[in-house]
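I'd like to ask some things about the structure below.
All protein chains but one are shown at their positions in the complex.
Coming up: chain A.
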């Protein structure tokens, strides 16, 4: 692994992509019947499943209810077989909790929570295979699931990761690229307005380069939006056909 070259002189990454290119994205909405909304997404080899329940009454202690808006409850879990080495616990560890928190922040920013006061929206995300960019995959899957559930949102939330290698920004990092340990940035964007729902960065990156990495991530997020939009339209078309419209 020592000499792995993340970006060759010819501008190819390890898996054959160029710097700004995304992995292949495939998605489906409405994969479960009993949930209010559900979606499945594949970003390269990263596969995630999202399920949305709600808005519904607050479950558990009523004290948690918010008087002016809905409570967004996010839970992240990762399948035991999702990584190269088998995981001991599927959820409840520190990493999962943090991921759930990040998802919650992201969706509180996107969902029009004020329309459903004193109610609750549950978003459950499970990663089936982790091959880099799990956060982005989760956000994208959850977006589709929320849309599927018919919960009003300001806009799509599209997320993408970006890295920085050899003074070039790489979009949509794979597991190999993440494992190499360079700076890594996760961005969730509301594409129409260009507002940032969440921005997170690991490792150190010089301020001068932040702009370019951010730009690469944003461009990738917009690309993701195009794709997700296509998926949603396709889904609606199919649904309307089924309704006999």
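One rule holds for everything that comes next: a residue touches a chain if its C-beta (ideal position, glycine included) is under 8 Å from a C-beta of that chain, and two chains touch if they have at least 3 such contacts; residues count from 1.
Just so it is clear, contacts and distances are computed from a predicted model.
With the options "DIS3-like exonuclease 1", "Glutathione S-transferase", "magnesium chelatase" or "Lipoyl amidotransferase LIPT1, mitochondrial" in hand, the undepicted chain maps to the protein name "DIS3-like exonuclease 1" (source: UniProt).
The missing chain lies against chain A, touching residues 3, 5, 8-10, 12, 14-17, 21, 23-24, 44-45, 84, 131, 174, 176.
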